[in-house]
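Got a structure for you, written out below as structure tokens; questions coming shortly.
Missing here is one protein chain; the remaining ones are kept as they sit in the complex.
So that you can tell them apart, the chains are marked A and B in the order they are listed, and the count of residues begins at 1 in each.
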Amino acid sequence: MIIAILSGFIVASMVPILSKLIKGKGSILLPFLPLGLFAYFISFIPKVSNGIAVDRFYSWVPSFGIDLSFRLDGLSMLFALLITGIGTLVFFYTFSYLKGHPYLDRFYGYLSMFMASMLGLVLSDNIITLFIFWELTSISSFFLIGFNNDDPNSRKSALLALSITGLGGLFLLAGVLLLGTSGGTYSIQDLLSQSEALKSSANYNWIIFLLFIAAFTKSAQFPFHFWLPGAMKAPTPVSTYLHSATMVKAGIYLLARFTPVLGGTPEWNNTLIIVGAVTMTYAAIHALFRLDMKGILAYSTISALGILVFLIGLGTEQALLAAGVFILVHALYKATLFLVTGIVDHETGTRDVSVLSGLRKVMMPVAIAAFLAALSNAGAPPFFGFIGKDLIYEATLYLGDWAYVLTGAAIVTNVCLLFAGLLAGYKPFVGALPTQFEKVHLPHPTMWAPPLILAGLGLLFGLIPSLIEKSIIQPVFTSLVNNETVIHIKLWHGFNIVLGLSLLTLTLGAMLYWKLKPSENLMSKTLRFEVISPKSLVEKFRSLFIGLAQFWTGFFQNGYLRNYVITILGFLTLLLGYRLYQGVNLYIDFASLTDLTIYEVIVVIIMAVSIIFTVFSKSRLVAVASLGVIGYAICLIFLFYSAPDLAMTQFSIDTLTVILFVLVIYNLPKYKTFSSIGVRIRDGVLSIFFGTLIAILTLEVLSEPLNRETSIFYAESAYLLAKGKNVVNVILVDFRGFDTMVEITVLVIAAIGVFSLLKLRLKSIEKE
Amino acid sequence: MKTIIFKTASTYLLPLLVLFSIFILLRGHYLPGGGFVGGLIASIAFVIHSFANGIDQTKSIIKFHPGFLMPIGLAIALVSGAAPLLIGESFMTGLWFEEPLSVIGMVGSALFFDTGVYLVVIGVTLTIIFTISETI
């Protein structure tokens, strides 16, 4: 199974090597990857439908409890089949849709990577790996949305999607870590048995809050929904695959997966019901006012996702069954509609529903697919969508107090969705064919066959629900409710209130379609509210944030070296000064001080004078000469106080430094006075403060007793262990030889740096 | 600076100072000295010579670019550190010959290491100074 999951990554990594082949004739081979995977997962159906989950375990980082453990149960199976099945069709579709595109290879690479991440996500049993795959889907989605990377809008949308889903990813990470530590395990299977303990745990509210944010961002729930319409900038296969059928369902998957573990509490249910209900009605109403086919479908997708969240929130067996069925229903018809949209766009060059009409005359198979999908979307019998809608109403009707409100919301949503489906799947194909579209022709079969297949399945499953009842829906249901209940799904329930509601929905939807004609005027009316929409709020916040960051960076990282120095030193001085002010224990033991001789006093005086000269001299030569004097004076101090090695080294280095300065001095700029008196006084005060502070600190350290353990060790073992009598040298070449080794390497690097700075040719810009 | 006295003196100074630097290097383990100081003294010797006679003269004495001393020195230091690995000791374990030599005293891996340091220091210093005086 691990090979099945990773195959997408392997293919993606081979894309750069095989790019010629993929751009040429080889591209027809790629769809066979998802097709093979689809067949592979189909082969597990007998096993899984009998309630046996397939486990695969590979140890990865056992010390952290992170393993590559995969588990194929009913829920995973449904998603795996959707991912690979729709994946196959999308891969075929892309073959024609992007034929001859210069970056076709790249596109297939991203798509394979996405497919693999998505498979990993739904099959992971370990929540850490689940998180990793979750992030991978966000990243591949980013690349796919920004695929047309020369379009600034496309880049902007990709960035928006990444920041929203990436934000959710961070919440997910926090959530799974908290979940893992609270439950004591990272395995979903094991967490299942901890369900009760987790629900009563103190962290429970935090865990579900974090998981909710993750799921809502990924599945475009209000108020995080706005990235999804933007994501429609991606090529249509991507919109089909990621943003209607699979990736946006990852959030739903997460909620569904954790329903048996964490669900059933009032916090869990109420939050999901409220968010789901708000999203589904809000987005459904929004869909009414769109003109762009993709825009309509985007909002209707958000709305459908809202329905799913809502159903999971209801949490009853009916509702969970409805959710399981609706995932499949929605994937089938929404993918069809997107693919149809892609064909229409590809062939006519527009997606504006107010312009499109009569296309059935030129592309009949596409029109058939669109009609079928629109009807399934509408929930008309005998389509699969009818079953889905039935189940939803059944779930909402028997809820007691809130049944009316929630059923009402469901009806409003469904009516709007029906309208949206008709707008995208019916309107462009009926009526008279405008003259500008007369030249439009049917595309290659690899483009129109996929939507037709999907739409056909929508009809087939509706007519013969037993095809999938036992094999797919039952295992999904079992993994959602975690008990043995047996389900029955059928098309005809007899005349009852649910049927009445379905008919009501159909009638209202049809009436709405009759009355409401999409137009620019209508759309512009809704734009007025755009100012307070979450999207514009986020964008305002974003620009505010960037502005703040720029101000902050500009203020602190202004590129003036001395400002950095002043900031650092000023802060340090304040901090240390405050500490010293708090209580300093200055104690000088005059008895322990070494004696002064006249020579030493003279050396110190010479040094002090040279320092003054170095600082205040107007001439570079004087400054350098004084610097040399300082060096030699230090050399003498080393000599006085028992450091002959240091004295010798200091002497030679000082000589060489002076030589170096003398060599370059006339090529260095002349001294100039840049700063004003005020600035100089300020700098002077700061320097004096800092110098004083260092002096006081030194005194304080001097009054502390010294730990000589290290030096005693070296002094005692220098000869015994290293056979040397000059302890300093022994430390350098023996005890700490490794440090010296690195040090001479640094010296070599400095020399190479000097050499290359001087010897390498000036670039053209420098010659001017 | 190119006076006759200085020129003549530097011709004699060079071998003397280099010899002195080697002396400093070898005695480093017992008395003040060692690779760093020795290397610096040797470099000063060459720098003085180049001041008196010009870089080209000095270079013709050395015959090769001083930069080559850097990798050689690094290699010697590394090999002397790695040698104990051959007999199963850890990196940079001190190894010693049994018998002391007359002037140098005990000869061991530390001495070779110090020689590496010596060569690197000469290489680095001369590369820097020569490069600067050539390009200016």
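The rule we apply is simple: a residue touches a chain if its C-beta (ideal position, glycine included) is under 8 Å from a C-beta of that chain, and two chains touch if they have at least 3 such contacts.
Keep in mind that, in the parts below, contacts and distances are computed from a predicted model.
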Chain not displayed: protein name in its UniProt record ("sn-glycerol-3-phosphate-binding periplasmic protein UgpB", "Sulfatase-modifying factor enzyme-like domain-containing protein", "Na+/H+ antiporter subunit C" or "RagB/SusD family nutrient uptake outer membrane protein"): "Na+/H+ antiporter subunit C"
Candidates A:L98, A:A245, A:M293 or A:L660 - the one touching the absent chain: A:L660
Touch with the omitted chain, as defined above, among A:L320, A:M607 or A:L636: A:M607
Hidden partner chain, residues of subunit A it touches: 558-562, 565-566, 569, 588, 593-596, 600-601, 604, 607-608, 611-612, 614-615, 620, 623-624, 627, 630-631, 634, 637-638, 640-646, 649-650, 653, 656-657, 660-661, 664, 667-672, 674-675, 683-684, 686-688, 690-692, 694-695, 698-699, 701-702, 706, 708, 710-711, 714-720, 725-728, 731-732, 736, 739-740, 743, 746-747, 749-751, 753-754, 757-758, 762, 766
For subunit B, the residues touching the chain missing from this view: 30-32, 36, 40, 121, 124-125, 128, 132
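Quick note on the criterion: only the chains that are shown with their structure count from here on.
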Whole-Å gap between the CA centroids of subunit A and subunit B: 56
Interface residues, subunit A side, partner subunit B - complex: 644-645, 648-649, 652-653, 655-656, 659-660, 663-664, 667, 721-726, 728-730, 732-734, 737-738, 740-741, 744-745, 747-748, 750-752, 754-755, 758-759
Complex contacts: residues of subunit B adjacent to subunit A: 24, 28-37, 40-41, 43-44, 47, 67, 70-71, 73-74, 77-78, 81, 91-92, 94, 96, 106, 108, 110, 113-114, 116-117, 120-121, 123-125, 127-129, 131-133, 135-136
